[in-house]
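Note that one protein chain of the assembly has been removed; the remaining protein chains are unaltered in position.
Take a look at chain A:
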Amino acid sequence: MLLIRCPYCEEERPELEFRNAGEAHIARSTNIAGESDDDFEKFFFIRSNPKGVIYERWRHIHGCARFFNAVRDTVTDKFVMTYKAGEPKPAKLPGASK
């Protein structure tokens, strides 16, 4: 069971309290009704599924209930860092394996 740091509670808590919510930094268009088929496909269906660093959304569902973003290494399963929803993708990762 992983330990995940909730950026709102500012505490590491066991994985049981959290729920994964898919890939992060995929913005919903403000003009979604007008999107082309290709753009909607990219937005809704295509995910990066990398071997290595992935940017994910998590929710502290059995805690403060907030959604936040996390950087995780899919090879080691380690969380590199977490940050609040709405904050930009971090430019530099502390101690990332790749």
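As a working rule, contacts are C-beta pairs under 8 Å (C-beta built on N, C-alpha and C of every residue); 3 or more make two chains touch, one makes a residue touch a chain; residues count from 1.
In this text, contacts and distances are computed from a predicted model.
**Q** Can you match the unshown chain of the complex to its UniProt protein name from these: "Biotin synthase auxiliary protein", "Pyruvate ferredoxin oxidoreductase", "Sarcosine oxidase subunit alpha" or "Regulator of SigK"?
**A** Not shown, but named in UniProt as "Sarcosine oxidase subunit alpha".
**Q** So which bits of chain A touch the chain we can't see?
**A** Residues of chain A in contact with the hidden chain: 1-3, 14, 19, 21, 28, 32-33, 35, 37, 40, 44, 57, 59, 61, 65-67, 76-78, 85-86.
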